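Shown here: the complex without one of its protein chains, the others still in place.
Chain nomenclature is as follows: A, B and C, assigned in order of appearance, with residue numbering initiated at 1 for each chain independently.
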Amino acid sequence: MINVGIAGASGYTGAELVKLIWNHPQTNLKAITSNSYNGQSLARVFPSMNGFENLICQDLDVKKLAGKIDVMFLALPHKVSMEYVPGLLNENIKVIDLSADYRFSNAKAYESAYQAHTSKQLLKESVYGLCEIYRAQIKSSPLIGNPGCYPTSILLPLLPLIKENLILTTGIISDSKSGVSGAGRSLSLATHFSEVNESFSAYKIGNHRHTPEINEILSLHAQVNVNITFTPHLLPLTRGMLSTIYLQAKDHINEQKIRETYHNFYDKEPFVRVLDKSQFPAISHVRGTNRCDFGFYFDENTRQIIIVSAIDNLLKGAAGQAVQNMNILFGFPDETGLNAVQAPL
Amino acid sequence: MINVGIAGASGYTGAELVKLIWNHPQTNLKAITSNSYNGQSLARVFPSMNGFENLICQDLDVKKLAGKIDVMFLALPHKVSMEYVPGLLNENIKVIDLSADYRFSNAKAYESAYQAHTSKQLLKESVYGLCEIYRAQIKSSPLIGNPGCYPTSILLPLLPLIKENLILTTGIISDSKSGVSGAGRSLSLATHFSEVNESFSAYKIGNHRHTPEINEILSLHAQVNVNITFTPHLLPLTRGMLSTIYLQAKDHINEQKIRETYHNFYDKEPFVRVLDKSQFPAISHVRGTNRCDFGFYFDENTRQIIIVSAIDNLLKGAAGQAVQNMNILFGFPDETGLNAVQAPL
Amino acid sequence: MINVGIAGASGYTGAELVKLIWNHPQTNLKAITSNSYNGQSLARVFPSMNGFENLICQDLDVKKLAGKIDVMFLALPHKVSMEYVPGLLNENIKVIDLSADYRFSNAKAYESAYQAHTSKQLLKESVYGLCEIYRAQIKSSPLIGNPGCYPTSILLPLLPLIKENLILTTGIISDSKSGVSGAGRSLSLATHFSEVNESFSAYKIGNHRHTPEINEILSLHAQVNVNITFTPHLLPLTRGMLSTIYLQAKDHINEQKIRETYHNFYDKEPFVRVLDKSQFPAISHVRGTNRCDFGFYFDENTRQIIIVSAIDNLLKGAAGQAVQNMNILFGFPDETGLNAVQAPL
Partner (left out) sequence: MINVGIAGASGYTGAELVKLIWNHPQTNLKAITSNSYNGQSLARVFPSMNGFENLICQDLDVKKLAGKIDVMFLALPHKVSMEYVPGLLNENIKVIDLSADYRFSNAKAYESAYQAHTSKQLLKESVYGLCEIYRAQIKSSPLIGNPGCYPTSILLPLLPLIKENLILTTGIISDSKSGVSGAGRSLSLATHFSEVNESFSAYKIGNHRHTPEINEILSLHAQVNVNITFTPHLLPLTRGMLSTIYLQAKDHINEQKIRETYHNFYDKEPFVRVLDKSQFPAISHVRGTNRCDFGFYFDENTRQIIIVSAIDNLLKGAAGQAVQNMNILFGFPDETGLNAVQAPL
């Protein structure tokens, strides 16, 4: 049994973490923090969270956590995470950070997309927590930068093709669509019910901060600079994400080769599911699960590949993958606390 | 042609008023005001409002409006309306106020539900703008208190039965449900997409401010004090309202008598539609229209009546009824600018 | 470990049962049946149901199940259940029937609401599976009629008050609202997306088949005939149900007495949660759980009680309560396989 803390428990991702850790057979939830709800029980913050009347949000004080916590999840905004991570590591608390602060190995890339980084040296030590790709490194790293939701939905189907050199690294386009929960619980006109409901729109065209995150990882594996086109959209639904990805196979590559490559990479992975030919996922297929499901279409004439990939943005795109990282870090099977079957509705 | 101003044009009700007045064949829209968007075009506030690039939100300055405006719609919060109404009337500008400030004739009832009233003497002059019931008084009043959305959906089917003394005035219950647009465009956790979507709840049980408004009107017509039970709920949809109303017929009353009474009251009314036996409205039937549709069920054994009544909360429940009031006030047929047919979706 | 079969696994309730039984630590899922999808894997019927590729829908053949199954869940339409129940009992297979066929003890009440009953004698042996009320009888009954969703949401808050004789048994009204999943997976215009979305309506006013089910149970406990008014409505959301119930306290009863009564009944129950004063549930609070949450408002002047009660129609309203019944029947703690914490979204 390990002792766990969760910072930012009053957000949607934080609440998912509380749920997962509570149901997890190998953890004790020792501390939750919330800036906005300090001193209040989580059951008051989220009336659905029955049984949590005695779990009180506290402020995030590294000294108080020292010696009591084995691992801390940070469901905090970028920039805020950086303020706590060095202190937590100093106290021998492992950190799984769900902000963007430790996802980059290149500080300049981070700084051009976000702001000045106050602990650049840690970027060399932190591991990008895309479980299926970085499992070996995750096992031994005290600091994990949990991937963004969009990057997870895009990188999982792209990396096998990139690593095996099956596709052109230019001209890759991901047209991605996310549910509203990805924008968190903070108030804004963009997430006001009457504005979102019965509507749909693209946003941050050409400049979303997940683009450099995706490009860094793709480039590392391609060994050339990769610059994808990434267009996020806002769906009128609460949870779920779907990416439609367009790319070109290299000349000698056929559908069979792609399919084999995928199966080699993922057949033993409990949370990635390569769909059969002509099968594509819907968001409803993965909602409430930690899975990434994807299918692909290959046009023999044009050599174009179209991949459709779906995740639950709060699970495989955030809290679920964070717990999967914890499982890897502490030597539990990946599925521990994450393998509940989900009904279709 | 009359000259019209709209205060509070940057809210949802204000925008509906702009749309209706713009499409209205007998009006010129001369001024719109907005506290939050002063100096900006309405097309910038609402990107859907094409053609309004030249319509600029100004501040609400009575002196500037004097002599230019025949009638002013106030789509303002209660208490704010009171600050402007006496001044507007002094300048011979007629006022249709969509706040609660001039709906009550009894100042004490207003003050116990809202706050101190700063122009009580006007309450004697203002008319409650429930068009089908107060048409005669509306024609000659410079100040109209436009009814609340819930009261409109409840009073229209109740008043004929109350006035004709067909029902018990005790034990009336209205279980009412509203779309989210009724809460306006201001931000709150209660209207955050992820909180409302796929949920449903009751609110302000036992103390909603529309209860005294309904009771005052019912009591005036019943000539006894009526205290109804009113429970509002929030629906996960943008526009529309449905009230399910439970009451008891008096001993000698049968279904036929109720039906005849309704038809006598409403058959010549363009915006009230009494449905046939066993027919009940859905919100989709009235969305985008200025209609109130209702049907009723009569249980011969228990003499219980169940009425189901539906309106579009932004039209018959707010902006549409306000324009209907303007039509009556200026001698246009009720339907002017309001009779566009609506398709089912 | 017990061996379980599920009939009707290709419906929404059936799929919820599969999920619950699969995640349950004390069961083996031995057979699933489906009339429409005979021979197909459940993963093909519901693409979300990963891991069920080897679980093949078969036809419902009692002989094949004999000796292999300890308990059979029937998620079948009424009338169809009756065709199989006597045969299953003959083979010593316990039955938890989710249709209406064995919910009534009075065959006439059943027959006037449904159709001729072909095994009336079993109605004397079957137990109404409202777990918190009939736990003692459930423990020893081979045949359980699992309650309807609406009745569950209404009876749980009403029965303590009825049994303790605190309220008038006349004039009780339940205004109830259900998500669309309650209508199942069969196609109809009433559940077509474009018809339901952004709409809301009442249906079967005065004649819904759940009314006699509710009345029979209330009357048994009141020891007088109780006839409630029950009006169901269709919400534009997938899962969840909320009932707003209006009733009158007897003269000597105060709020404190009601509250104490509720706590005496339910404080030890894991799946019923009496909310504090001024607290009322939303559907989002119980979605994905087996809980019934309710709060109440008491008006001291009128002695009126307003109860708001929420359940997930597919769980406490169907599959969850069915598994809770199985737990009671086989001596497992009620929460077994049902106590997963749920996050707010």
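In the analysis below, a contact is a pair of C-beta atoms (placed from the backbone, for glycine too) under 8 Å apart; a residue touches a chain by one contact, two chains touch by 3 or more.
All of these numbers come straight from a predicted model, not from anything done at the bench.
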item: Chain not shown: contacting residue from B:Val71, B:Leu143, B:Leu235 or B:Val286; value: B:Val286
item: Option touching the unshown chain, where A:Ser81, A:Ser99, A:Ser153 or A:Ser194 are the choices; value: A:Ser194
item: Which residue of A:Ala136, A:Ala202 or A:Val224 touches the chain not shown here; value: A:Ala202
item: Full-complex contact with the absent chain, from A:Ile173, A:Leu187, A:Leu220 or A:Ala340; value: A:Ile173
item: Interface with the undisplayed chain - residues on chain B; value: 12, 15-16, 18-19, 22-23, 46-52, 181, 198, 238-239, 273, 279, 281-282, 284-289, 291, 293, 314, 340-345
item: Where the missing chain touches chain A, by residue; value: 171, 173, 175, 177, 194-195, 197-203, 205-206, 227, 229, 231, 233, 235-240, 242, 244, 246, 280-284, 287, 297, 299, 302, 304, 306, 308, 310, 345
item: Interface with the unshown chain - residue positions in chain C; value: 12, 180-181, 185, 187-189, 191-194, 196-198, 236-238
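Please note the rule applied: only the chains that are shown with their structure count from here on.
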item: Type of chain A:chain B copy interface by residue overlap (half), same or different; value: same
item: Chain whose Cα centroid lies at the greatest distance from that of chain A; value: B
item: Cα-centroid distance, chain B relative to chain C, in whole angstrom; value: 39
item: Whole-Å gap between the CA centroids of chain A and chain C; value: 37
item: Separation of mean Cα positions, chain B and chain A [Å, integer]; value: 47
item: Chain B residues counted as touching two or more neighbouring chains; value: 194, 197-198, 236-238
